[in-house]
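Removed: one protein chain of the complex. Kept in place: all other protein chains.
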Amino acid sequence: MYVELKNVNKKFGNFTAAENISFSVPKGSLAGILGPSGSGKTTILRMIAGLETPDSGDIIIDTQKVNELSPNRRGIGFVFQNYALFRHMTVFENIAFGLEIQKKDKTFIKNRVHELIKLVGMEGFENRRPHQLSGGQKQRVAFARALAPNPHLLLLDEPFAAIDAKVRKELREWLKETVKKVGITSIFVTHDQEEAAEAADKIIIVNRGKVEQIGTPAEIYKNPATPFAAKFIGDAVEIENYGNFHGFKIENGFEKALIRPEFVRISKIEDEIYPYASERGTVDGVSFKGRSMEIKVNVRGKSFLAYHSLEEAPIFAGEKVSVLIYKMYLYNNEKVKLIENASLKNEQEFSI
Amino acid sequence: MEKSFVKKILIFLGILFLAIMLVLPLVSVLFHAFENGIKVFIKSISNEEALKALQLTLIAAGAAVIANTVFGIFASFLITKFSFRFKKIFSLLIDVPLAVSPVVAGLMLIFAFGKRGWLGPVLDYLGTKIIFDIPGILIATIFVTFPLVFREIAPLMQTQGTEEEEAAAMMGANWFCIFRKITFPNIKWALFYGSALCASRALGEFGAVSVISGHLREKTNTMTLYVEILFNEFELASAFAVSSILVMISLMILILRTIAEYKAKKWEDK
Partner (left out) sequence: MFKGTFSADKNKAIPGFGLSFGITFAMVGFVVLVPLASIPLMFDGYSFKDFWETIADKQAVYAYVVSFSCAAFASGVNLFFGIVLAWILVRYNFPFKRLLDGMIELPFALPTSVAGISLTALYSDKGLIGGLFNMAGIKISYTPAGIVVSMIFVGIPFVVRSIQPVLEKLDRHYEEAAQIMGADSTHIFFKVIFPEIFPAAISGFGMAFARSLGEYGSVVFISGNIPYKTQTLSLVVMNKLEQFNYPGAASIALVMLAAASFVLCLSHILQIKRK
């Protein structure tokens, strides 16, 4: 393990920013700390960087305990949320700064900076100043500046938050590729689940200063370990009295359920396949989401979301439809449980 | 139709006000200074007393600019880049001299550093005299202009945040390097503006130094005190001549300040 946190705690006055945080990141991998704003994710990153000091617990980088080590001796590159480019310096000077501090000789600096400018695809922009760059370009320069002194660990604070949605996706792929190419261990912080899922090898979900779940994006998506993780990942809608739906019974200790859009299939009534397992619902709204339609459907006074393929017969607002709920997550304050539509199971058994 | 009429009236009112209240007094100083010819003017400003007053004024203003610029830099760095206990109290204390009338400021200094002041015995023991002497004039001038540089640069440093400094520190830069290469270039024009503001206030300081000087002619006379003496002795031509020197220095600083302000604005817009 390259980076390890063991029982790290941090309070600001009465506010708990980190409580018993423990996780590890293997060498060469890209980890994402995911959580809502105020969850303490930025504080965790700043503690790894040495910008904040933990009240207790250990932070270990490359087998060395670094709690007392000043930030500049931790071998870290840090990309700030708003990039923190030195506003009066050119792109070249920004990237060269760390090397100049290390008193490297001029030709070395020149070569290294040009190498990095090439890596981030900013050739021709060497003499621009930050205010002449777009958000994506600033991000690339900040990235190059962080990499210049050859750090062993790269930390990125909300790296895409300040960038247009369109450029964001492209930059995300670029970052993942480049990080892999350089082979540097990296940790980034984000509040966007899609971003974490797409870029990270491993996701660490934090909420209220605590780690909720650690795992690969697929693991976390498939098996949310805590109610928070289940609610935070996927566009789940919360439902009470889930026992009213066909194929589901109230289970002891679980009062509420979560339904993700992928768990629901909507079809025209004439196309209904499993009448015993299905419900009738009314379409409240339809919105186009690029690759599919997102449908808001109302069943027995509860509304939730479902996707509908563009290839299928179109569905319109106000239409009566057949709604099949495959499965849902039941949850209480501590646990999450996946249950499947019982009627559907039975019906499938009959049909075999 | 109606709009342009209102516009004309308002512009006329504004210009009239400025002309009568601000420009006329300025012009009248210069007019009276040269009223009795250039010879009288030169004689008024070249006698020993005038030169000594000019010298003391320049020393006091210089001391205030240096002390308060150094203070402004460190204090604003402290207040805006770090978080620590009693920060609010610190910034409040820094502003105190602005709330105090200069005459009252002089009074406080007498009770601190004077013979009956609480530091009096210490100063007596050291054999130094502050009140009714040149050091007192310097301290009084520093006191009344104390927060001016700080107040110009602190808000700017606050809006610029700490990320750039943090980024530099993470790469191993020391304090001096961070200040010289990161912080200073971002605030230089505001710093210059603040220093110039401090200089012009220091040059014109009257109330506090008037209390501190003890009206010792020649020894503790600044330009403004000298002007007062001349005016009270009905030496109007000399009073205006000496004043005109102050006016010219002040105007020069004002022009420099306006340039600095313009540059600072341009810099901030980036």
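The letters A and B name the chains in turn, as written, and every chain counts its residues from 1.
The rule is short, and it goes like this: a residue touches a chain if its C-beta (ideal position, glycine included) is under 8 Å from a C-beta of that chain, and two chains touch if they have at least 3 such contacts.
Predicted model, so just to flag it, every value in this text is computed and none were measured.
Partners of the chain left out, restricted to shown chains and counted across the full complex, are A, B. When the full complex is taken into account, the listed residue touching the unshown chain is A:Phe15, out of A:Phe15, A:Phe108 or A:Tyr276. For chain A, the residues touching the chain absent from view are 12-13, 15, 17, 37-38, 42-43, 49-53, 68, 70-72. Although one chain is not displayed, chain B still touches it through residues 2-3, 6-7, 10-11, 13-15, 17-18, 20-26, 28-29, 32, 67, 70-71, 74-75, 77-79, 81-85, 87, 90, 93-94, 96-97, 99-105, 107-113, 116-119, 139, 142-143, 146, 162, 165-166, 169-170, 174-175, 178-179, 197, 200-201, 203-207, 210-211, 223-224, 227-228, 231, 236, 239-240, 243, 246-247, 250-251, 253-255, 257-258.
FYI, only the chains that are shown with their structure count from here on.
Contacts from chain A toward chain B in the complex involve residues 49-51, 71-73, 76, 78, 80-82, 84-88, 97-98, 101-102, 129, 131, 145, 149.
Listed in rising order, the residues of chain B touching chain A in the complex are 161, 163-164, 166-173, 177, 181-182, 185-186, 270.
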